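Yeah, one chain of the complex is gone here, protein chain that is, but the others are all in their spots.
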Amino acid sequence: MSIGHYLVLSGVLFSIGAAGVFLRKNLITLLLSVEIMLNAVNLAFVAFGRQFGTVDGQIITFFVMTVAAAEAAVGLALVIGLFRHRESLNPEAFTSLKW
Amino acid sequence: MGSDALLFYIFAGAAVLGALLVVTQKNPVYSVLALIASFFGLSGLYVLLEAPFVAVVQIIIYAGAIMVLFLFTVMLLNVPREDAAEWDRAHPLYRPMAVRIGGALAILLALELGWALSRTAGLGGGVADEHPAVSSVAELGRVLFTDYMFAFEVTSILIIVAMVGAVVLAKKREE
Partner (left out) sequence: MAEIIAWVTSPEFIVYASIVGVVFGGLQISAAVMVYAERKVAAFMQQRLGPMRVGPYGLLQPVADILKLFFKEELRPKAADAFLFTLAPIISVATAYVAFAPVPFGAPTTLFGLLDEPMALQVSDVNVAVLVIFAVASMGVYGIVLAGWASNSKYSLLGGLRSSAQMISYELAYGMSLATVVMFSGSMSLREIVDLQQGYWFGVIPKWYIFIQPIAFFVFACAGIAETNRAPFDFPEAEQELVAGYHTEYSSMRFAMFFMAEYINMVTVSAVAVNLFLGGWHGPFIPPEYGWLWFLIKLAFLLFCYLWLRWTLPRFRYDQLMSFGWKVLLPVATVNLLLTAAGVLYFGL
C-alpha cells in the first residue's frame, strides 16, 4: 500500500469527524467527532513515520493520545457540569451568558 | 490483490464505517460503540504499518480508557434518546441554514484534502519500500526519553492540569 492510500483514508476520516462537529447537536457526539479527527491525524503520522523509517511518527502519536485523554477528561467534566445546569446536551441550550 | 491490500481495505472499511456510524447514530451509546469499532480498524492499520506498540496502546488507551470514560458519562447522565432537538431528528435538508452550511463546509474540506493530495508528488510506491521499519519498543522509549524529553515533561504537566481541572469542574458546589 502506498502512502497515498493512507493519506486519503486519513483525509476521509478527518472530514467525517469535521462533519460530525458541524452537523451534530449533542455535546457527547461532538467530543467523539473530535476524537475521530485526532485519530485521522495519528494515522497520517504513523504512515509518514513508516514511509521515512523513523520512530518520530509513532512518538507524536503518543503525545496526541495524551492530549486526547486530557481533552476527554476535561470535556466530559464540562459536559457533566453543563448537564447539571440545563438537563440538556444540546449546545444551543447554553446560549445565555449568565445563569 | 495481495493479502496486505486486502487487509488494508478491510481495516480501512471498518474505520470509515465506524466513523460514519458515530456521526449518524442518534443514541450516544451506539456512537461510542461505533467509535470503538473504528479504533479497532485503525489499530489493525497500525499493525500493517509495522507499529505494533502503537496498535496495542491505541486499544489500551483509546478503547480501554477514554471510551470507557465516555460510556460512563453517557450512562451516568442517562441521556434520553430523544434529547436531540426536534430539527436534529428531521431530514438533513430541512435543518436550519447554519447546519446546512456546516455540512457544505465538511464536504468542502474533504474536496480540498483530495485536491491537495492529488497535486502532491511521490505518493505512489509502497509505504514500506524505502526504509526498514522501526518497531522495537526499546528504540521508541529511547527516542521518547531523549529527543522528546521536553515534550514529554510538558505532557505530564498537561495531564496534571487536566486532572485538577476535571476534579474541580465535576465537583458539586458546596451550598
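To keep things simple, chains are lettered A and B as they appear, and every chain counts its residues starting from 1.
By definition in this document, a residue touches a chain if its C-beta (ideal position, glycine included) is under 8 Å from a C-beta of that chain, and two chains touch if they have at least 3 such contacts.
A quick note: this is a predicted structure, and the numbers were derived from the prediction, not measured.
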item	value
Interface partners of the hidden chain - shown chains only, full complex considered	B
Candidate in contact with the missing chain, chosen from B:L21, B:V56 or B:V143	B:V56
Interface with the unshown chain - residue positions in subunit B	29, 33, 36, 52-53, 56-57, 59-60, 63-65, 68-69, 71-72, 75-76, 78, 137
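Basically, only the chains that are shown with their structure count from here on.
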item	value
Interfacial residue positions of subunit B with respect to subunit A in the complex	4-5, 8, 12, 15-16, 19-20, 22-23, 28, 31-32, 35, 38-39, 42, 45-46, 48-51, 53-54, 57-58, 61-62, 65-66, 69-70, 73-74, 76-77, 79, 83-85, 88, 92, 99, 102-103, 105-107, 109-110, 113-114, 117, 123-128, 130-134, 139-140, 143-144, 148, 151, 155, 158-159, 161-163, 165-167, 169-170
Complex interface listing, subunit A residues touching subunit B	1-9, 11-26, 28-29, 31-33, 35-36, 39, 42-43, 46-47, 49-59, 61-63, 65-74, 76-81, 83, 88-90, 92
